[in-house]
Structures are given as C-alpha cells and as structure tokens.
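Note that one protein chain of the assembly has been removed; the remaining protein chains are unaltered in position.
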Amino acid sequence: MLKLLFFARLREDLNCHEETLPLPDGIATVGELRDHLCQRGDNWQKALHSTGLFVAVEQQVVDWETPLSGSEEVAFFPPVTGG
Amino acid sequence: MLKLLFFARLREDLNCHEETLPLPDGIATVGELRDHLCQRGDNWQKALHSTGLFVAVEQQVVDWETPLSGSEEVAFFPPVTGG
Amino acid sequence: MILVQEQDFDLQHEYETLRQDGPGIGAIVTFVGLMRDFNDGDNVKSLFLEHYAGMTEKVLANIVNQAKERWQLQAVRIIHRVGELHPSDQIVFVGVSSAHRGDAFAACEFIMDFLKTRAPFWKREQTDQGSRWVDARSSDTDAAQRWNKN
Partner (left out) sequence: MILVQEQDFDLQHEYETLRQDGPGIGAIVTFVGLMRDFNDGDNVKSLFLEHYAGMTEKVLANIVNQAKERWQLQAVRIIHRVGELHPSDQIVFVGVSSAHRGDAFAACEFIMDFLKTRAPFWKREQTDQGSRWVDARSSDTDAAQRWNKN
C-alpha cells in the first residue's frame, strides 16, 4: 500500500491529511500518481498543480519521474515557510 | 605640547608608554615627527619603522602626511590583535 | 543535536552546552528567530507552525552534515518550535561552535538559509483579517542559492 500525506494548504484544500491506497493499475511514477489523483475532482486538480508544489517519497524530495513500487510514503506539500 | 603614546610591543621596545613633548622646530607632519624620534637611537629607529606600524592623531588613524599643530595626542602602535 | 518541539528553549543553556566542548573553541555564533507582530502589512496575533514529523529531522540532519563537510565545525545545535506561537516568541535556534569565527558565521547562516527553504515547516498566521497560510518568499530562495556560487 502507498501511504499518502498532504500538508498545510494542501491538507486543508483536499480535506485530507493521510490516506492509504494500493498502487493504481498502470501507475509507475510519482507524476502518474499525481495525474491519477487529479481525476478525483477540480479541487485535486488545482491543489496538485499549485505553484511550487513539492513531492517527497520516503521523506525525501524527488522529481515527478521517480518510480513507485507501491509500498512508499508519498507526501505532497506547498513551499516551506519555517524558520 | 604633544602627548605621545606607545602601545604593546612598541611600549616595551621603547620602554615608554607616554610622554609630553613640545613640537620640535621644523616639524610639521606626523612623518617628520617620526623621523625626529628615530634620531633618539637604534631601538627608536627600528620600532618606528616596524611592519604595519599605525599612527593615530587625536585617536584617529592617519597617514604620515598629516599636519601637526603642536597640541595633539599622537599614538604609535603595532597592528591590532583583539577580538 | 536537532530538536523539533512545542516548548520554548533557553539560549543560555544551548550556549553553555556548545561552550563545554572544550578550550579549542574560539567562536560561537548563535541565531534566534523571533515571531514578529507584522507580516505583509498586517498585524499578526498568533502563528501556528505545522511540520512533517520525521522528514523535518532528516532534512535538518542533512543540512548539518553539509555544513560540517564545508566548514571546520566543532558542534551544531538546532531547535525549531512547532504549534501555536505569539509575537516575540522564540521560533528557532541555531548555534555553531568552531575554532574560527569565519566558519562559525558561514555555517550558522547556511543552516538557516537551507532550513528556510528545505525543512518542511509551514506557518499559518492569525491576523486582524482572519487566518492565512504564509507564502514562501523568493528572498529566501535567493539566500539559499547564494551558497552554490562558491
């Protein structure tokens, strides 16, 4: 199972902090996972294409080409603003 | 009267921290004062030509062309090493 | 030492711990980030700091390792608070000890610049106009990118 996490503005816009999901058929990369999630509706489409969106796999920021095997922790979040 | 001050290694090499001196005849600049003091002996000649020597008039670092009127505080000291 | 915590911290305690490392230390630089009472022209009454537990600590450890590869450092301590904060509250501490002041200054600023742009913290602020997520600043991105030039 994939563990999906959403933080900050994304968490609010999607009304979802965490969910688990089996790797959908035909999805092999982080970018394809994003496209798949965007089909859930306009708020998903908008949130997952927001400016400066980050995606982390296993708590490490990666690019959209990164492959998924189906048992990772995948987090989506906006630009960070700590400090 | 001029008030002359010597610090750190200079103070030790000249065995002098402070002295007062009327402006000698024919001395119009800080550089000329240095040349005048160097006539006092080899230790003065050596100390007042040591590497990186600073001279301050009225507690402000100046160059050797700076004019003297005869009532200033003139300090000679080696490169600083605080902090 | 890296801590992410709700409770406040004590500069003196962090400083004394850094100083105890011994008489080879010549310089200790500390940074404390404090909550300001204004942002983007509005009064800010409170701040809520969210973070990605687990990843935060990994990112900070990675930044510290990069700093230690780049400069000669004795020790580094980082504390970042999360949860609800109010104006003048301490938010973040970074302390660096080194034999040399140049290394301590550079490493401390480097760590803050990368913390600001890489560590997964997010601020939501409560202003007179309501609640809003704080936007990332391009000046922070620029500050972090400076370090690539050398």
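By letter and in written order, the chains are A, B and C; residue numbering begins at 1 in each of them.
By our rule, a residue touches a chain if its C-beta (ideal position, glycine included) is under 8 Å from a C-beta of that chain, and two chains touch if they have at least 3 such contacts.
These numbers come from a predicted model, not from an experiment.
Here is the thing to keep in mind: the chain we left out touches B, C in the whole complex. Among C:28, C:78 or C:134, only C:28 touches the chain that is left out of the view. Where subunit B meets the chain that is not shown, the touching residues are 5, 7-9, 52, 54, 56, 59-61, 75, 77-83. Residues touching the missing chain, restricted to subunit C, are 10-12, 15, 19, 22-38, 87-88, 99, 101-102, 104-105, 108-109, 112, 139, 143 (touch as defined at the top).
Assume only the chains that are shown with their structure count from here on.
Subunit B and subunit C have Cα centroids separated by 49 Å. In this assembly, the C-alpha centroid of subunit A lies 72 Å from the C-alpha centroid of subunit B. Chain centres here are Cα averages; for subunit A and subunit C they lie 26 Å apart. Looking at subunit A, one finds that none of its residues touch two or more other chains.
Listed for subunit C are no residues, as none touches two or more other chains.
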